[in-house]
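Note that this complex is displayed minus one protein chain, with the remaining chains in position.
After this line comes subunit A, so read on.
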């Protein structure tokens, strides 16, 4: 940091503290990680590589976050770089804008995506617009981490999927991982990116992939090939989709938790679907979408967020503009309903296997 003074003693990394995610007893290049451990590892790697990276948010410090994503980081990097904040999301993001202007690279956590609305002005009018309005004099290189989505009986204030609010804002990137491997690689790429990034973490799959059947025992990430995570530095570039399953019968566009729900439903149906895990909504991997839909001629979009003006609407428009003459059936959407997320009726609201199956059958009918 130009003009920066001496780094205080408190900034020096403290003695290493045992943290299963970051300090395995046997150091290997590849390790089984759940999504929380992968995110923790990404933060650890980036804090180790870049002294400008700071982590802040409600309960993220000594305690390590309500989902444990920041466990051990304060002990390892000190309170000047990992600290608890007052409960004001507006303040957290506003302070992160100022820290970014100073030259730091903040990674604020918003405890639940449902709590992000008080910070909206600082995100939309400030972080997202700073580079543009100052013609590059000031930037806001923050990455806002926030658990999102339902399926955990969180009720309407711990279940929302507000990604469509942010994809509508110019100047901010929106990233949503679906696997531990991608969570780490995408988070590292987002932190290194010089633009503000919203990084929504699908909390339903923090501890294991979810097949959509809420009444069967939860699975862990153990044995999943995407849970084999390098312990060191690597990037998954922003703006590139992943083919979660290659196929010919139809294209399913999805992200986050829904990737796993779709994978399982397709397997149960025995349909040869091509599943694209979008991973980044802005910038969108339009080439991958176009390639796939032109090949299959059919397209289903699945997201948990509410339907009207949801990101699926943009996907429908993009596919229609680019692939209209390749389409053999109308594009279908399976989404959350345009209601608040209902607590006791969570599984009627959740776009699960029943509704996905119906939509696929409809698309494949003709």
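One rule holds for everything that comes next: a residue touches a chain if its C-beta (ideal position, glycine included) is under 8 Å from a C-beta of that chain, and two chains touch if they have at least 3 such contacts; residues count from 1.
Convention: contacts and distances are computed from a predicted model.
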Tell me the UniProt protein name of the chain this structure doesn't show, selecting from "Carbamoyltransferase", "Iron complex transport system ATP-binding protein", "Ferredoxin" or "2-oxoisovalerate dehydrogenase subunit alpha".
"2-oxoisovalerate dehydrogenase subunit alpha"
Per the whole complex, from A:232, A:283 or A:330 the residue touching the absent chain is A:283
Hey, which of A:155, A:171, A:230 or A:247 is the one touching the hidden chain?
A:171
Identified contact with the non-displayed chain, of A:39, A:53, A:71 or A:104
A:104
I'm checking contacts with the chain that's been left out. Which of A:35, A:96 or A:175 qualifies?
A:96
Which subunit A residues touch the hidden chain?
1, 3-8, 11, 54, 80-81, 85-86, 88, 90-91, 93-104, 106, 118, 121-122, 125-126, 130-139, 170-171, 173, 193-195, 239, 282-284, 286
